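Note that this complex is displayed minus one protein chain, with the remaining chains in position.
Presenting subunit A:
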Amino acid sequence: MTLDTAADLLKLLADTTTEPRPDPQLEALTLAVAADLPVLLWGEPGIGKTAALNQLADSLDLPLTTVIASVHEPTDFSGLPVIGADPAVHGVPMAPPDWAVRLATAGRGLLFLDELSTAPPAVQAALLRLVLERRVGALTLPPGVRIVAAANPRGSAADGWELSAPLANRFVHLQWIYQHEVVVRGLGGTWPRATLPRLDPDGLPGAVAFARRAVCELLTARPKLVHQLPQSETKRGGAWPSPRTWDMAVRLIAFGTAAGTSREVLSMLVRGVVGDGPGLELLAVLDRMDLPDPEVLLADPAAAVLPERGDLRQVVLEGVVEAVRGNADRERWEAAWRLLVRALDDGAPDLVVVPASELAGLRRDDWPLPSGIERLAGALNVARRAASA
């Protein structure tokens, strides 16, 4: 056997094809990188984080620079002090390492900090400045450089350190989970190829307004969510809410909205910056903003489109009754009845029961029963049978 034949065999092995496949993880990663936020990929060793980074660099057309954080010394990130001829006059410059100089010269690139969680605390402290201020010693990385880091979950990092809370607060945390079918199909020779999100240039101002409104609405109602250092042992080293991460959430929602991404991807991103609980509350606000406005529904019940999902429909109908309660007159009251009757046309009758009984309670003595109310009889039957239990 000669090495030529071996090379032929290797070439055959490397000959794989790709197929398009939606990949929410990669989409989330791309959006966060586009939004110029540092991303931290959490995943077991050997599940293709680096491969994903290669694909991302290819598709964004950025050169990839990989730095294994755990084998570097703090000075590789904070700069080496070099004593000149006269330190009292010139000071002591902090010299950046070669990879940083090359990145700065190129002006653009994807910096991949691998094995972040196994880096000793002093290295992590030096990385704080790199990740937040993009400074390596005396050198500032140009805006065209994007930063992605990877870490192993502490269960699998043999001698892993814990990510400090300040460092964790600077990243978008994405869980990198391997998918069984993708791996099996990939080993068979076909790897997935994700279609990357594109920003819609006309939708930018709207996207920013939408994102700001959502976050402000939540934080006005829930001031406690603004800043919460992780307390419980399970949440340490992960995403947690602070003004910095809420600002990141605004940015990510704006990017997600402009790119028209799914809620799935937005959910990963938002939960990845402010944590699961606050992230889910923010998503609930987004869901509510999607629901029709009660006042609009009351203004024209005939044209009303109610959500298909029962639980959302229930929320809308309750909102309508609340709106009537807040400002009750006969016209609005009758419009609300018409909405309830409409809700019966294409939905389950039990949803209408509670709003109907509340609306009935709002009736003034001189208001006659609205027309069409007899159609609610079926719903009332449902209520009667439920009550007879």
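Methods note: a residue touches a chain if its C-beta (ideal position, glycine included) is under 8 Å from a C-beta of that chain, and two chains touch if they have at least 3 such contacts; residues count from 1.
In this text, contacts and distances are computed from a predicted model.
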Listed names "Glycolate oxidase", "Membrane protein", "Putative metal-dependent peptidase" or "Quinone-reactive Ni/Fe-hydrogenase large subunit", matching UniProt entry of the absent chain: "Putative metal-dependent peptidase"
Contacting the left-out chain in the complete assembly, out of A:P142, A:G186 or A:G277: A:G277
Sole residue of A:A35, A:V273 or A:V353 that reaches the chain not shown, by the stated touch rule: A:V353
Of A:A6, A:A51, A:I83 or A:L369, the one touching the omitted chain in the full complex: A:I83
Full-complex contact with the absent chain, from A:G91, A:P121 or A:P166: A:P121
Residues from subunit A at the interface with the omitted partner, ascending: 73-75, 80-83, 95, 120-123, 154-155, 159-162, 180, 232-237, 262-264, 266-267, 276-277, 280-281, 283-284, 287, 308-311, 313-314, 348-351, 353, 378, 381-386, 388-389
